[in-house]
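Complex shown without one protein chain; remaining protein chains in place.
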Amino acid sequence: MLTPLILLLVLMILGAIVALESKDLLSGIISLGIIGFALTIIFLILHAPDLAIVQIVVETLTLVILIAAVLKTTREDTTEKLDTKKVLLWGAGLIFIVVFMLTAVKALRHLPDFGLPTLRMARVYIDQGFSITGASNLVAAVILDFRGYDTLGEATVLFTSVAGVVTVLRKVGRKKS
Amino acid sequence: MSLLPLFVIVPLGAAFVTPIFSKFWKGFSDWWGNLASAFLMVLSLWCLRFSTETIVYYAGGWEPVDGIPVGIAMVMDGLTVLMLIIINVIAFLVTLYSVNFLKNYTDRGKYYTLFLLMLAGLNGVVLSGDMFNLFVFLEIAAIATYALVAFGVEAESLEASFKYQVLGGAASITILLGIAFFYHLTGTLNMADASRLFADMGPSPAVIFTGILFLVGFSLKAGLMPFHAWLPDAYPSAPASISAMLAGVGSKVLGVYALIRIFFNVFGMTVMPSLLTIFLVLGTLSMAVGAFLALGQKDFKRLLAYSSISQIGYCIFAFGLGTPLGILGGLFHLLNHSVFKSLLFFNSGAVVYATGKRNLESMGGLSQRMPVTGTTSLVGSLSVSGIPPLGGFWSKLIIIYAAVESGHHILAGVAILVSIVTLGYYMKVQKLAFFGPLAAAYQKVKEVPAFMCISMVVLALLSLGLGLLLLPQLREVILDPAVKVVEQGMGYAEMVLGG
Amino acid sequence: MRGMTLIVKSITQLMAPSILLLGIYIVMHGHLTPGGGFAGGILIAGCFVLIVLAYGSEEAKSEVRKWRATFSESFGIFLFWFLALLGLIQGTYFFYNIIAKVNTGQPYHLFSAGIIPLCNIAIGIEVGAALFAIFITLVVFKVEENL
Partner (left out) sequence: MIVFILAILLFLIGLYGVLVKRNLIKIIIGLMIMEYAVNLFFTLVGFREGGTAPIFSEGLSDNVFFVDPLPQALVLTAIVIGLGTTALMVSIAVRIYEKYDTLDVRKIRKLRG
């Protein structure tokens, strides 16, 4: 159980590095797909089938959108030269990552370990969710009944982003006076 | 109390139908947007009746089970009422201003759709008593703002919008990681419930790490000094009405309000003792550096953007003092800043509308041709620089007095110095743009249309009269309940959950 | 964007209806099995995206199609908003599951769980139309060399 999880996570990390470092944007995007699909399998391992379904369709659509964008623009990554400023930036970044990691590890030590979460709000959902709402899929019960207000917000986010995309892709925004 | 969800339902519903109707009827979105925001303004003023109470509304009727909240709580207390009034009054004036201002832009329907969504997001954030719900509404407001910043779809507004999105997106994801830690730590998402748990937990490394994630995320949204990179680009590139909304309301609700609510009411001072110092440092830094960067600007709106950083610094600085007087000063300055900064952005929009220019050095003597804009901008400038008896003077006085009282003499000195610098650069604006000889190119410039003038005049009158809020009768209703909410800290849990 | 080869077109003809059907099934059974409005809606959008990709974007350029997507999107989310409002109109709470409180329906059956399946359908319409709208606006958009 833990071993495949770690293997997939390592795959995701490698995929992330390839996605960010490849010179061809298209192969970068394909590597991003690796992360997304690996995430789908992880969701399945973690017993989250709802998430797996959503993740796999969202991932596919995101890839289509990203590829369409790259085909419309350019495939080449911008070239970067190594100079002193860059080395300094790298050094600072490395220090930041180490510090962040150490703080996170220290924080995680004081948190419940993997697989043993504290249930407080969720206790009610698991114990009574089915009998109160009548939905056998508890995730559906949570998103559309207990936390339906959030889901309205979520649908609104999508509506907003469509309105945004349509707005941004108008040919003329400001009339020349 | 079915009043609370109306603040979200009304703008959402109005936004959803706008794209359909504005296709068939060109002028529909104008009056529809104004109608919705006017209704919300009246509703928010009506809520003043309840400002001393704490009203909790559980969406879906999910009352707490065994004292543990299971649904999403909407909470309205004194602080929320104050923020609701700020949001909805400014929003109404912005929609009024937009009626004429949008003449230069295409596609009003989309503008009003996005604006109403942003309004719904901001109201939702303020009313939310649940961490994840706050995040969702924050995202609605943020995404609508990204699109509105790029509304002109010109090269520079697109660039500013992208920059804003990258930093805003990173901030959102950091906040989401913070929520994941928060949930892992407490097992709940309800703020009041979590607050109760944090009180027992004490300052463990896990709590501090969660706090840092929230601090970084919300400071990015507020545009505080080390995290301000997006702000001086986004404000000038947006249409002036949106800059006014963003500077006057957006960054305050998404940044400052969320910071206050989470750190004072949820984490509480006992858990994060060094927090006040962090607030003081961030505040002083933003205050001083923002003002000095503003001094060198030639672009009217860019100058206002840096000035915004500086003024938000004042607010955070005041909260960092931690004394009741400091909190009063901070909240009062928040209110004042919303009014005069929106006014000044409206003025800049009027100048751009009339002349098409933003560069201060190419202007001159505009007061002669645009008396309303000139006079109101003078009022706004004097208020922001803290000249008595305008609103800005009183809030700065309280902040400086509170700093002296709590023994931060050097920082009080810095605040006074920054105030003088502020006066300096606003006088520069007045001199370059509105006084002096009228440039030959502007002989034919006309005063802006009626609706723009009305909203500017209303804001100018407000900034003249805001000092009156310190009168005991008014203070009891508007400012004191809000101060009490911040001051009580973790008493918030009892107020919301009872017992 | 031009259409693809005959092989792709024929396979699309075979696949598209079944994808659409799967999407509708997932939307309808969201409260019983994994899935729901979001997953199903994206699948429905995916079906239309597939058709546009296979047959070329000339088809998608028509204003009517764009308007239809915008309209269904607004309609779907308005429906969801209205379902949320029902409780308030009835005098109870915002987002109150008015049907489930009266009659939960038979567990494990399609008609159960009150307004949850209705919400799923509304979300399905909204999400499907929204993603299709995003896709066609991006596809129709042409980068112009204007420098």
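Think of it as A, B and C in the order they're written, each chain with its own count starting at 1.
What we mean here is this: a residue touches a chain if its C-beta (ideal position, glycine included) is under 8 Å from a C-beta of that chain, and two chains touch if they have at least 3 such contacts.
Since the model is a prediction, treat every value here as computed from it, not as a measurement.
Trainee: What are the shown chains that the left-out chain touches?
Mentor: Displayed chains contacted by the hidden chain, ordered by label: A, B, C.
Trainee: For the chain that got dropped from the picture, name the residues of subunit A it touches.
Mentor: 2, 5-6, 9-10, 12-13, 16-17, 19-20, 25, 28-29, 32, 35-36, 39, 42-43, 46-51, 54-55, 58, 61-62, 65-66, 69-70, 72-74, 77-78, 80, 89-90, 93, 97, 100-101, 104-105, 108-109, 113-117, 119, 121-122, 125-126, 129-130, 136-139, 141-143, 147, 150-151, 153-154, 157-158, 160-162, 164-165, 168-169
Trainee: Since one chain isn't shown, list which residues of subunit C touch it in the complete complex.
Mentor: 33-34, 38, 107-108, 127, 131, 134, 137-138, 141, 143-147
Trainee: For subunit B, which residues touch the unseen chain?
Mentor: Given the touch definition above, subunit B has residues 132, 136, 139, 143, 146-147, 150, 153-156, 158-162, 165-166, 169-170, 172-173, 176-177, 179-180, 183-184, 189, 232-233, 236-237 touching the missing chain.
Methods note: only the chains that are shown with their structure count from here on.
Trainee: Taking each chain's centre as the mean of its C-alpha atoms, which one ends up farthest from the centre of subunit A?
Mentor: Chain centre farthest from subunit A's centre: B.
Trainee: If you tally the C-beta contacts for A-C and for B-C, which one comes out higher?
Mentor: When the contacts at A-C and B-C are counted, A-C has more.
Trainee: Suppose each chain is reduced to the average of its Cα coordinates; what separation in Å results between subunit A and subunit B?
Mentor: Distance between chain centres: 29 Å.
Trainee: Find the geometric centre of each of subunit A and subunit C from their Cα atoms only, then give the gap between the two centres in Å, rounded to an integer.
Mentor: So the centre of subunit A lies 22 Å away from the centre of subunit C.
Trainee: State, to the nearest whole Å, the distance from the C-alpha centre of subunit B to the C-alpha centre of subunit C.
Mentor: 36
Trainee: Please list all residues of subunit A that touch 2 or more other chains.
Mentor: 145, 148-149, 152, 156, 159, 161, 165-166 - these are the residues of subunit A that touch more than one other chain.
Trainee: Any chance you could list the residues of subunit C touching two or more other chains?
Mentor: 70, 74, 77, 81, 84, 94-95, 97, in rising order.
Trainee: Can you name the residues of subunit C that touch subunit A in the complex?
Mentor: Listed in rising order, the residues are 26, 30-36, 38-39, 42-43, 45-46, 49, 53, 70, 73-74, 77, 80-81, 84, 94-95, 97, 100, 104-105, 107-108, 112-116, 119-120, 123, 126-127, 130-131, 133-135, 137-139, 141, 143.
Trainee: Any idea which subunit B residues touch subunit C in the complex?
Mentor: Those residues of subunit B that touch subunit C are 2, 5, 9, 12-13, 16-17, 19-20, 23, 57-61.
Trainee: Under the definition above, what is the set of subunit A residues touching subunit C in their complex?
Mentor: Those in contact with subunit C are residues 49-50, 52-54, 57-58, 60-61, 64-65, 68-69, 72-73, 130, 132-137, 139-141, 143-145, 148-149, 151-152, 155-156, 158-159, 161-162, 165-166, 169.
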